[in-house]
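The block underneath contains the structure these notes are about, expressed in structure tokens.
Only one protein chain is missing from this complex, and each of the others stays in its spot.
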Amino acid sequence: MIKNIVIGGEAGQGLKTTAAILGKALFKNGFNLHTSMDFMSRIRGGHNFGRIRFGDEEIRGPQEEIDLLVALNEETITRHVEKLAKDGAVLYDEAVSAVENSIVVPAEEIASEVNPKAVNTVYVGSILKAFGINLDCARSVVEDYFDAESVISDNLKLLNRGYEKGETIFKAPEPKSRTGEQIYLNGNEATALGALAGGINYYSAYPMSPSTGIMSYIAGKQDEMNVVVEQAEDELAAINMAIGASYGGIRTMSGTSGGGLALMNEAIGLAGLTETPLVVANVQRPGPATGLPTRTSQGDLLFAVNSAQGEFPLLITASRNQENAFYQTFRALNLADKYQLPVILMSDQFLADSSTNVPDFELQNLEIERNLIAAEDMGPDEEYRRYEFTEDGISPRAFPGQLKKQTVLADSDEHDEKGHIVEAADKRRRMVDKRARKLDRLIEDDLAEPEYFGPENIDYLLVGWGSTYGPLREAQSRLNEEDIKAGYLSFTDVWPLPTTGLEKLADNEVELIDVENNSQAQFARLIRQETGIEVEHRILKYDGRPFRGEEIFRRITEEVIQ
Amino acid sequence: MIKNIVIGGEAGQGLKTTAAILGKALFKNGFNLHTSMDFMSRIRGGHNFGRIRFGDEEIRGPQEEIDLLVALNEETITRHVEKLAKDGAVLYDEAVSAVENSIVVPAEEIASEVNPKAVNTVYVGSILKAFGINLDCARSVVEDYFDAESVISDNLKLLNRGYEKGETIFKAPEPKSRTGEQIYLNGNEATALGALAGGINYYSAYPMSPSTGIMSYIAGKQDEMNVVVEQAEDELAAINMAIGASYGGIRTMSGTSGGGLALMNEAIGLAGLTETPLVVANVQRPGPATGLPTRTSQGDLLFAVNSAQGEFPLLITASRNQENAFYQTFRALNLADKYQLPVILMSDQFLADSSTNVPDFELQNLEIERNLIAAEDMGPDEEYRRYEFTEDGISPRAFPGQLKKQTVLADSDEHDEKGHIVEAADKRRRMVDKRARKLDRLIEDDLAEPEYFGPENIDYLLVGWGSTYGPLREAQSRLNEEDIKAGYLSFTDVWPLPTTGLEKLADNEVELIDVENNSQAQFARLIRQETGIEVEHRILKYDGRPFRGEEIFRRITEEVIQ
Amino acid sequence: MSSKFELSGDTAWCPGCGNFPLRVALKQALEELELKPEEVVMSTGIGQAAKMPHYIEVNGFNGLHGRSLPPAVGVRIANKDLQVIVESGDGCTYGEGGNHLLHNIRRNVDLVHLVHNNQIYGLTKGQASPTTGKENRTGVQTHGINAEPFKPVKFAVGMEASFVARGFVGEKEHLAELIKQAACHRGYALVDILQPCVSFNKVNTYDWYRERVYKLPDDYQAEDYDTALQKAQEWDERIPIGVIYREEKETFYDNFSFLDKQPLVEQERSPEEVEPLLAKFK
Partner (left out) sequence: MSSKFELSGDTAWCPGCGNFPLRVALKQALEELELKPEEVVMSTGIGQAAKMPHYIEVNGFNGLHGRSLPPAVGVRIANKDLQVIVESGDGCTYGEGGNHLLHNIRRNVDLVHLVHNNQIYGLTKGQASPTTGKENRTGVQTHGINAEPFKPVKFAVGMEASFVARGFVGEKEHLAELIKQAACHRGYALVDILQPCVSFNKVNTYDWYRERVYKLPDDYQAEDYDTALQKAQEWDERIPIGVIYREEKETFYDNFSFLDKQPLVEQERSPEEVEPLLAKFK
């Protein structure tokens, strides 16, 4: 059984705190859950809301139909009431006549007696009560969440009051014991943890929604993890500092959103030409220009694939969910080092700001692979050449000061093996070819084929990349439930495009359906560019909102299958 | 008959002057000619050279085989002598034993008696003599080229001396009277003139080879043409100033090369979202990063097509030669205004720095179409809305101050018809659709199909875009001469990609050959992306040097036809 | 007082924000300058401050973060009859846009530049801006600030900007007066405006500013460079507001004889004008 809570109110009403405490409490109580946030680009006022979906089944994304609507203001009711389930309820500080089940909790009044700032905890208590969930889980979260003793005790008090004033309307799902240890976190946190696990010592960025969470998380761990986090004067500085640090020999990372990636473009080419490992997280929002700063999109795909003037090897990989974000980030750092190239790690606001429960990370299986030259690899009289020609194009990498009596020269002009500027036609050609060979090797050894989900024989094949994974899996299951033979191919690596799996599945009998959070079906275009395969159907969404599984299901049945 | 002169020497030896005077003299003498330059990225030293090909037939590009090699230093001989034609000659200040025809002109010695700085004119005299061409044409060029009386008289003197000391080796082609009035200019000059004819009042840029020539030319005409030319502090300023000026109501332009275009990327999206007309010339050089700053490439195609994060209508058009550069630039300014979108005008070092004779521009047929709203189009109580929804997506455009009691609001966030920030899903969707409709209209009304050259029935179809036009036409003619049934499709508009002509020609019987100055066959990729058509053969060159017609011909016979 | 610059509707600013009194002062100044809305163009970057053209009835170009200045220069070149106002936050102007500030002081185009200096990144929820004081802690600057705070007024006077002032939103009348003077000044005029951010800057509050701010005396010599250089260094303990430095000098326009005749935007152009240029190529 799955239940869906929506909590809405103005920016500044503490929605984030409510969602965080409630989500964590439900998590501690043993549920699966998915919490997603819909924010406006403002600090106060307007209308924000969060969706918390929880239950005993696997939960992969948000849902539209609301079981419990928690209204921090009246507007929330007006905006969301039509999505209320038949037997849904509204929690508000006065009775709502239009709906059948109206839970009245005058939260502000209640809080004002104890601590007006802690009003959100009243809601948490009443919400748990609505599902008949015992408060224990929430108590420990409150104790963790706040620092000051007095604040904790106020909140515990209000949690109880909220519970007492509330009313049990729903039968809660039975929390089953989840498989193994789990953690509950959002996409930005997962990415940040992947970066830290990957051993970064430096992170430089310029604040930009929705990527800032990565920087904030790492910044909070600077001393613990020996990482310097530097907020740069602009994105040009951020990326060029990171490249310098990487040339200097430490692992580094940067993160931004589309507009920042645009400013970083020239330097991505610099990393490509100088063969400096570089990982940049691009947390997408709808563009172009400022666009919709706090919303979600997959509109930067072809922009990222075709980064920077000229031609150079580049890896673009997209995280499919919170768990994957951690491992992808870790892997990106390894591959950047191995192939000495820039990697753009694609995420988006939906993934970045949504929290879910995932299996605890398996750190013991991870290995940091720097792929640096060892001093003993150098012959006694050999001169170190940063861009030595090798069969697979990968030159031995050293950092300055690493090798005795050897200097390391990296150059943004076309160069020879040592790193000095060259202009001769044949030298240029050889260097272009050398760099290109690295990508051939990467394709052979490390490129991740898409994962396939679904039955063996299919009539329809859904294709998608990155964070649409959750909703797409849900849609695909729903289709199968309705006896529609549909499979789903989930891409993480998108450039170079892995083609084997797709080509195998995309035979003439199968109808392909591209599902993307953009208006131009960029991934379908990329597929045709690289394979000639035409994806005939397109389910596109470009209003800044994430897909919901049921929505994809519905649109496919309406627009494709009919 | 066509003859080919190569003049080589160190940077700083005045090669540019020699080529300019000689080229102009040959032009005045009634020849067709093509002058291309091969520069190193340095001010002095190294090895630079120019190729001047002239004759009585149409000449579209450079040629490898040399008739007369003019060596300003010894290195020139070493580097180029192997390309000397069987009956070719070398002009040098001492006898060259290795070659049959050696013309000895001790130019420095001769010049030192008159004016050592004018040594180049000695060469011009001797070169003309080598072909038995009378000096009259050169005299008038010298009189035009220099300002000071004394410098002119020194140069005239040295022109004569060079002529006297030289020796006639070749029979010159007969200058036929060319059809109509002609002019002789390079690609950057043609682009600059197109911009001036298009009525720009503002040009802002940051110096970057090989685009700087556009800025320099326009800068020299500021007062004459009422144009403000501003060298910006960086490319970010350059493009954002231009966008502001365009919003302000005047026609503007900017120019750069790949690295600068990367920095301008975010602002190209800004022009897209704010629907501000903007023309940017991207004069390509080999990338990524600094690359080969003074050489040629077509490596920025997909980068330009996929400019900036997010999705917005954009036109990419490439000039095919000097004549076309003028008209394309003019047209780009008109289309940017008509569709209120950014246009990237693709050129490259080969086109920018090569001079040729073209028919005088037909100014009387050109019309500047601003497509601004007229005051009388507004109803008496109507509020002006910058982004009014219309059938074809094109909203009436006014500039600030134009309409009484009306304000003009442009916004980089997603916005409503008035220009105010919006976040609602349906409003976003409608605006994305509105912008997209403009491109549909452009495709219908204004997109230029590629030009086709060749016989009706073909076995091979060459496809290319932009400046490879000259060499490709030459190659195609050569193929036809050898009874190979080959046609050539020359694209100027490349995004949106015009597909009709291509789809008509590319039937199963025809083998397609993509010819590009890059390593990744970007245009072939774009074709497959947009049409599914696979271009099976690829003739690629990515060493920073332009194609020569004979080279394409040879490679096709070797690599494709066999 | 209802003003022709009034624009009805909600703002995205927080209740109590210093942007509100700033807007009042701005509207008052524009009224008193007897301008019409269509004669004013506001060019902004991105941030809370930069939303101003959405909340006041003027022409607006709300461009990219960090790029409030360059479009303004373009607009002013296009049309000399417009009053062009650049407006943006401290992050936008002194951080991302620092290079444009540096070079536009040199360019000296006739612009009014109002910086809402709340010493914080408001819209992105409270990271340090270049002007954030060392004593601040933020979600990213968890250690405190890794760099010396940028001092806009000192910087601008050091660069010999032609007009440098500091205002405070707590002194609305005074601020309106500064804006008027900036508009009347011929050349680039920077007004750094102390504007408390009630949501994210818990250090530089209204009280913090009120305790320190004082108005320059009437006999202050803003035309004297050495005086200005000294005065521009004051901060921390006592913070002067008023016109700190003023110098009439050559503007960008003076370099172009054809710019002062008629707004460029009104000049008709025809392709045939290039005819004479073609002669050189014949």
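For clarity, chains are labelled A, B and C in written order, and residue numbers in each chain start from 1.
Everything below uses one rule, namely that a residue touches a chain if its C-beta (ideal position, glycine included) is under 8 Å from a C-beta of that chain, and two chains touch if they have at least 3 such contacts.
Every value quoted in this text rests on a predicted model; they were computed, and no experiment measured them.
A.B. asks: Which one touches the absent chain: A:Ala245, A:Leu345, A:Leu447 or A:Ile552?
C.D. replies: Touching the chain that is not displayed is residue A:Ala245.
A.B. asks: Which one touches the absent chain: A:Met225, A:Met378 or A:Ile484?
C.D. replies: Spelled out, the listed residue whose C-beta touches the missing chain is A:Met225.
A.B. asks: One chain isn't shown here. Among B:Met208, B:Val422, B:Leu497 or B:Leu512, which residue touches it?
C.D. replies: Residue touching the absent chain, from the options given: B:Met208.
A.B. asks: Which residue from C:Phe61, C:Tyr121 or C:Phe155 sits in contact with the chain not drawn here?
C.D. replies: The one listed residue touching the chain not shown is C:Phe155.
A.B. asks: Could you tell which one of A:Asp234, A:Glu417 or A:Asp493 touches the chain left off the display?
C.D. replies: The missing chain is touched by A:Asp234.
A.B. asks: Could I get the residues of subunit C that touch the absent chain, sorted low to high?
C.D. replies: 95-96, 98-99, 102-103, 105-108, 130, 143-144, 146-150, 154-155, 157-160, 229, 252, 255-256
A.B. asks: Which parts of subunit A face the unshown chain closely enough to count as touching?
C.D. replies: 181-185, 189, 193, 196-199, 201-202, 204, 221-226, 228, 230, 232-234, 236-252, 266-267, 270, 274, 330, 360-361, 363-364, 366-368, 399-413, 419-421
A.B. asks: Residues on subunit B that touch the omitted chain in the whole complex?
C.D. replies: 12, 40-46, 206-209, 212, 215-216, 219-220, 222-223, 229-231, 233-235, 259, 289-290, 293
The definition used in the following text is that only the chains that are shown with their structure count from here on.
A.B. asks: Taking the mean of the CA coordinates per chain, how far is subunit B from subunit C in Å?
C.D. replies: 40
A.B. asks: How many angstrom between the C-alpha centroids of subunit B and subunit A?
C.D. replies: 43
A.B. asks: Suppose each chain is reduced to the average of its Cα coordinates; what separation in Å results between subunit A and subunit C?
C.D. replies: 37
A.B. asks: For subunit B, which residues are shared contacts with two or more other chains?
C.D. replies: Answer for subunit B, listing residues that touch two or more other chains: 236, 266, 270, 274, 412-413, 421.
A.B. asks: Two or more other chains touching the same residue: where does that happen in subunit C?
C.D. replies: In subunit C, the residues touching two or more other chains are 12, 46, 63-64, 66.
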